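A single protein chain has been omitted from the complex, and every remaining protein chain is retained in its original position.
Order of writing sets the chain letters: A and B. Residues in each chain are counted from 1.
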């Protein structure tokens, strides 16, 4: 088991491609047949595997989430950290805090159209911490 | 690989903190660098990593789910097990049946604000079965 700490500075709400970081960790591990797990140590940002060809797909995902879980929704009592905080927790629970991908022939075996993205759900920029674990 | 069976008696709909049980399993395993996986053997209750500071966050999550997947929704044909049964299956599919967390320096490396919760989606109390697996 090899753990790689990863830190990403997000630019506020939206998604950010970390696929290259994952490929680098797998390559560095020297493991040829195994699994790679990515974990985010937060509850208001999450992970997703998403289509990596058309950036409009990720913009549409943002639009969908903005409609499904609107900022400042009067349904929410937890408002003390701002109108985007409780929606960020909901978005995190509806998506992924961890993603696991097979390692085959020494490569992270993503599908041709799969990219790994951090999804920042807060409107402000944040420093986010991850652990990438590779094992055989 | 060490498996720890875990049984929780829920009090009906709502979330229940099992973070201490996970920390206990990791400590008992003696594993210092690895991963810890938690699995729930059911389809009408699920797992989540959620903010552990303000209990209102989890009340708001319940309110959100009650609005998104209302009990007794006429959309659902599967009504024979009660008006909360089909919504419980939908809520389970939208959240997690398994959660995996890095084990670093002999500790389950949750973020400062992350807790592990069982989310009971049925309105009645249930006995729920889990398996916690720790491996290096």
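Throughout what follows, contacts are C-beta pairs under 8 Å (C-beta built on N, C-alpha and C of every residue); 3 or more make two chains touch, one makes a residue touch a chain.
On a predicted model such as this, the values are computed, not experimentally measured, just so you know.
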item	value
Contact residue for the chain not shown (choose from A:8, A:49 or A:75)	A:49
Residue among B:16, B:59 or B:89 that touches the chain left out of view	B:89
Which residue of A:35, A:88, A:118 or A:132 touches the chain not shown here	A:35
Interface with the unshown chain - residue positions in chain A	33-35, 48-51, 54, 56-57, 59-61, 63-64, 67-68, 94-96, 99-102, 104, 109-114, 136
Absent chain, residues of chain B that touch it	1, 3, 37, 39-44, 68-69, 75-78, 80, 86, 89-90, 92-94, 96-98, 100, 129, 131, 133, 135
